[in-house]
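Accompanying notes for the structure given below.
Here the complex is missing one protein chain, while the rest keep their positions.
For subunit A:
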Amino acid sequence: MASGQVTKRVKYKTSVKDPGTPGRLLLTMEKLAFRPNNPNSASKFDMEFRYIKNHKYTKEGSNKAPMLNLTSNQGVSYIFEFENYNDLQVCKEFVGKALSKSGETPKPADTSQSLSEQPSTEELLLRMNLLRENSELQKLHKRFVSDGVLTDAEFWATRKKLLSGDLSRKSKQRVGLKSVMLSDSKPLIDGRTNKVTFNLTPEIVREIFAEKPAVHQAYLNVVPNKMTDKDFWTKYCRAEYLHHSKNAHAAAAEAAEDEELALFLKPDDILASETRRKIRCVDPTLDMEADQGDDYTHLPDHGIVRDGSKEITDSQNEPYMRTLLQDLNRHSAVVLEGTAIDDEQLKDTQTVAEALIQSKQGHKTANEEDDGNASQEKLNRISKMMEIEDLQGSNDLPLAPLCIKDPRDYFDSQQACAFKTSRDTTIGTEAVSTREAYGSLRDSISQIKVMGLNDPIIKPEVAMKVLSVLTHNISSTKYHLGKNPRESVLDGFPNKIKEDLLHHWMSIEELLRHYWSSYPVTTAYLYAKVNRLKDAMSKIDSQLQVILAEMKESVQSDLRNQLTLLIRPMQQALEAAMQHHDADLQKRLAKSGERPNGYV
């Protein structure tokens, strides 16, 4: 969308039953205009967005025609029927944006002073995207901006980094596949009967299809014409079972009898052709196949055959033995490639099969296009790789940026690990009691009193002792709870409390960030802001009190301690801010007595 302006073919109707006047709908940020095809028609009109109260539209997939309904503040509705849903989609978004903007600008004309230059449409779009993708951000935004604690501009001013083009585009990185092999799950055998149970979920099916294109192909061919979904998978599992049992002879025998079963056991032809295609565009500095092509020493029967450095393979029945190693390689390759199938499409095998086909086709055409570019790129890359990095100025390789889906997961586990190891290493000092530590600290202080300061002011051992006692509490919590590195203190609480805590913590962070950044208060605008922030903070503070009080009753005793431990720093931070505010106010009042021309 080129922002600024949108034009679409529509039919303008005054009511739903009206046959409508064909014409063009012109949308800009400020207003909308309708130009009928017949210039003589009376239905031509212009209208500014700020007069529009709300908008409705028909949902895609319903039987109705794609329509957009705008209602003005006088209660008149304007209905536009579009030619297709895509057009509607575009206009819908545009109108939504225009409306939100027009609703925003007229409101707090006083606060937006100096700070708020009108953001460009692109930026607005970005902001909306960010809010949509990041639910936490959305919550914060809702809480503060809608409540008038912060203005939109202020809110985004602290998140300039998120808005700087590149990053936001990268955030679209798809979530990759899991590394673990799902399809390799072992069959369940119950001891009593001769029954073997395989468990297949759509996710496993996706993996099977992606890793074994021949199975995928077979599925598309035979299901549901020749056999049912269930039969197909039964047969597949039978083949897998044969394969697992590592009995190549049995597999060969069965395959000879059953055509379809043989398909699952035979090497994959589709895969083979794909391999041939891929090997052609492999990095030449890795290409060992080329190497084989150049090796005349190892003509058949030349060189040393049996000196123990070379291995022997049992080549009988080989086509029926797919090795684990091949499976692993294949699996990793598929994971690396990723798939374009969303989780929503993981309903049943049929949809998975079809979705895969589609994504593959898209992939293929894309591949053919950039084949030429890729080889050039590859060469450039190789020559860059050849350079020795520290002999020359840096030459950054184009690496994919790190994108962690949920940073909290990452840091939590890291922290737990760190705690664990610090425990491991300081295991000797653990025994030190508080009293002992205090004693040694006091000793060294008195020593200083006697001898004055010498080079290490306090002996490192003493410092270590004291520190470890002081931090014992924190680390022990982590230690006791964090036996599993993925588990953090928070997980011990009921879900609601956990979420509340996190939310409060984020809110406080946001508020404090704004609060401290507005010091020193030099303008009336900042003064107002600080006051607003202060009010919000005291509100949260009281909320925290409430939580604490509530939880004292509801939560088990050992968790209560941890909860207070968690909440205390929040309260402290808030208190510090309040105190600073009060002190500042005092100072200001004192000053304003001397200098009546001051602000405020």
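A few points about this structure:
We adopt the following convention: a contact is a pair of C-beta atoms (placed from the backbone, for glycine too) under 8 Å apart; a residue touches a chain by one contact, two chains touch by 3 or more; residues count from 1.
Throughout what follows, contacts and distances are computed from a predicted model.
This figure omits one chain of the complex; the name its UniProt record holds, of "Proteasome subunit beta", "DNA 5'-3' helicase", "Phospholipid-transporting ATPase" or "Telomere length regulation protein TEL2 homolog", is "DNA 5'-3' helicase". When the omitted chain is restored, the residue from A:226, A:278, A:442 or A:591 that touches it is A:278. Of the options A:76, A:270, A:286 or A:565, the residue whose C-beta touches the omitted chain is A:286. Where subunit A meets the omitted chain, the residues involved are 176, 179-181, 184, 275, 278-279, 282-309, 311-314, 323-326, 328-329, 332-333, 335-336, 379, 382-383, 386-393, 397, 399-400, 402, 421, 424-425.
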